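With one protein chain withheld, the remaining protein chains of the complex are depicted in position.
Chains here go by letter, A, B, C, D and E, matching the order in which they are written, and residues are numbered from 1 within each.
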Amino acid sequence: MPYVNIKITREGTTTGETSTTVKEKQALIKGVSDLLFEVLGKPHNSTFVVIDEVETDNWGVGGIPVTEHRKQAAVKTG
Amino acid sequence: MPYVNIKITREGTTTGETSTTVKEKQALIKGVSDLLFEVLGKPHNSTFVVIDEVETDNWGVGGIPVTEHRKQAAVKTG
Amino acid sequence: MPYVNIKITREGTTTGETSTTVKEKQALIKGVSDLLFEVLGKPHNSTFVVIDEVETDNWGVGGIPVTEHRKQAAVKTG
Amino acid sequence: MPYVNIKITREGTTTGETSTTVKEKQALIKGVSDLLFEVLGKPHNSTFVVIDEVETDNWGVGGIPVTEHRKQAAVKTG
Amino acid sequence: MPYVNIKITREGTTTGETSTTVKEKQALIKGVSDLLFEVLGKPHNSTFVVIDEVETDNWGVGGIPVTEHRKQAAVKTG
Partner (left out) sequence: MPYVNIKITREGTTTGETSTTVKEKQALIKGVSDLLFEVLGKPHNSTFVVIDEVETDNWGVGGIPVTEHRKQAAVKTG
């Protein structure tokens, strides 16, 4: 009965997408559940996987929000 | 000073509702606070209860999102 | 399939106990599970309840650790 | 590589604001990252800070939602 | 920069083990990091994976602690 919480920024990783797609979420849920079954024998139907999507203003790294990171990276790559 | 986090799917459990109602949230908050007072003597005013509602695409069980579960269940009950 | 996380300090609330007893944990687990069934109709066997016990040095309120609170309270009540 | 999660109610603390502003989030992210560097020497670029904003219906204290608290407080100050 | 939290009971899943082994933890960390890279392109070195092991007295399902479940299951299989 594992509980797995995946926190990711609310950003698209596929061109044109602004957040994680349903198909990507399905792949994350299946992948984590398979992993816990393979490594620890935990049955799929008692493994919970919860995906939290966080706004980039609300996620900080390097002392600044991710929104800032993205702007600085865009300037650099011009 | 307990901190209690309740994670539930964003689904209605009352006919016509699409998510947990204000009244249901009030009942959860009161019930948990009363329980911690009765069992551990924790005063209500220093017990935090936080309810997180999670989209059914973002909650996996059995290796698939809850959204899929609901579809499969609806097909079965036809 | 709710997931409920209860965070409490690692302190006894019964005379002579230094942390939450097994019986108290059973009462918390049963109480929360019953509550989610009564309020939202969530079946017991798909409700997870996880209790985290936190050292009093590791829990702060009022800007100081709970360990300090307990000392200050003991001095006041002499 | 600390991970810091800040849960706050979705309320404005500046006149006219209905939730935490971008500037306030920046100050929280910078302040926490600086603190972990000063106290534990943790480099900024491997410190994650995630801010979760919770609706006042979903946050309980004193056995009632914060929404109720605000109403009661408003009546008292009339 | 995903943050993934895996909560599991403190139980061995290999004969003679009383909790998750170092090798199993390595496999979980690698598996989750690979998954987030494959599905969302998230680089390994900015993916945090934290494994929390929870005592079976502290994890409830079906309204009772897992410790009880194990006892009941042992009686059934006699």
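Operating definition for what follows: a residue touches a chain if its C-beta (ideal position, glycine included) is under 8 Å from a C-beta of that chain, and two chains touch if they have at least 3 such contacts.
As the structure is a prediction and not an experimental result, all values here were calculated from the model.
Asks: Tell me, which residues in subunit B touch the chain that this view leaves out?
Replies: 1, 3, 48, 50
Asks: Would you write out the residues of subunit D that touch the absent chain, in ascending order?
Replies: Within subunit D, the residues touching the omitted chain are 1-9, 13, 20, 24, 27-28, 31-32, 35-36, 38-42, 46, 59, 61, 66.
Asks: Go through subunit C and note every residue touching the omitted chain.
Replies: 7, 54, 57-65, 67-68
Here, only the chains that are shown with their structure count from here on.
Asks: Count the C-beta contact pairs for A-E and for D-E, then tell me which is higher.
Replies: Per the contact counts, A-E leads.
Asks: For subunit C versus subunit E, what separation do you get between their C-alpha means, in angstrom?
Replies: For subunit C versus subunit E, the centre distance works out to 22 Å.
Asks: Quick one: report the Å distance separating subunit A from subunit C, using the average Cα coordinate of each chain.
Replies: 30
Asks: Can you list every residue of subunit D that touches 2 or more other chains, as numbers and ranges?
Replies: Expected reply: 48, 50.
Asks: Is the chain-to-chain touch network here best called a line, a ring, a star, complete, or other?
Replies: Chain contacts: none of line, ring, star or complete; other.
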